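Only one structure is covered here, and it is reproduced in the block below.
Note that this complex is displayed minus one protein chain, with the remaining chains in position.
Lettered A and B in written order, each chain numbered from 1.
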Amino acid sequence: MERIPILKMGDFLLVTIQVDMHDRLALTLQDDLTEGIAKTRARGVLIDISSLEIVDSFIGRMLGHIAAMARVLDAETVVVGMRPAVAITLVELGLSLPGVRTALNVEQGMSLLQLARAEQENVNGYGER
Amino acid sequence: MVTVKDETMPIRTSEDVVRVRQAARELAMAQGLSLVDQTKIVTAASELARNTLDHGGGGTVRIEALNSEARRGLRLTFEDHGPGIQDINLALTDGYTTGAGLGLGLSGAKRLSNEFEIFSRVGEGTRVMIARWR
Partner (left out) sequence: MNQKGKSRIPELISKRESDLLADWMREQMAATTLRGDLMKESELREQSRQFLNLMIRAASQQPNMDNINAPAWEETREFLSGISRSRAHQGFSPTETATFIFSLKQPLFSMLRQELEGDSKRLADEMWVATALLDKLGLFTAEAYQRGREEVIGRQQQELLELSTPVVVLWEGILALPLIGTLDSARTQVVMESLLQKIVETGAGIAIIDITGVPTVDTLVAQHLLKTVAAARLMGADCIISGIRPQIAQTIVHLGVNLADVITKSTLADAFAIALRRSRLVITRAENLS
């Protein structure tokens, strides 16, 4: 069955969504990511949506779920590369992606993840795992 | 160049929803809508197609090109013979955009379109029409 590939980049997982996903594919991605985070003990997830021309409420909810599940597993999520037309449409749609951090590109997304991680560790008082 | 189109597509599977998106995008582009306007109408189509599938038990969408002097764009009419919507006004309130209930995306689809019409009867089904032009 077709799957969206998940790459491991150091402590983080990187997902690049390049196809117009049908619902089953999106749900499979959610499951795969949750499993992946748990298995690799990743500290962060980067979701690259720069190829997506459309983000509707279903995809928006999917991103929100991923962020929530990741947080339960002690990982941060950052969504990067949202296109201007998509952002404008989401605002009009009334979707705000609560609980989802965003950055302009993979590079800035990585910095954000590292920053978030560092802050978290300060708060928790823990050092390296 | 005038694009003449009047096609009815089935909405029975989640792959059909993808096809509806693609068909809407193609027509929106052919009719010369701006990128933002294309994105809006395709997103609205996606919301309504999903509604038809998830809440209407499956149905159809009729995709038509609008070619009159005042309006150059497209119109999509979603139809199902599902349970219907009891309270349309409630379904159209903004509170439904963040929930997971019936009518999700209806108010959003309305905001994203130039024209929006809905007709629904409990026990008979629902018909939603949206249109967007240049």
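Just so it is clear, a contact is a pair of C-beta atoms (placed from the backbone, for glycine too) under 8 Å apart; a residue touches a chain by one contact, two chains touch by 3 or more.
Given the structure is predicted, the values throughout are model-derived calculations rather than measurements.
By the touch rule given at the top, the unshown chain touches A, B in the complete complex. Residue A:I88 is the one among A:I4, A:I88 or A:A116 that touches the chain not shown.
Seen across the whole complex, the unshown chain contacts chain A at 80, 82-84, 87-88, 90-92, 96-97, 101-105, 107-109. Looking at chain B, the residues touching the absent chain are 2, 36, 67-69.
Quick note on the criterion: only the chains that are shown with their structure count from here on.
Chain A makes touch with chain B in their complex at residues 20-24, 53-58, 61, 84-86, 88-89, 92-95, 98.
Interface residues of chain B facing chain A in the complex, by the touch rule stated above, are 13-15, 17-18, 21-22, 25, 35-36, 38-40, 42-43, 46-47, 50, 94, 97-98, 100, 104-105, 107-108, 111-112.
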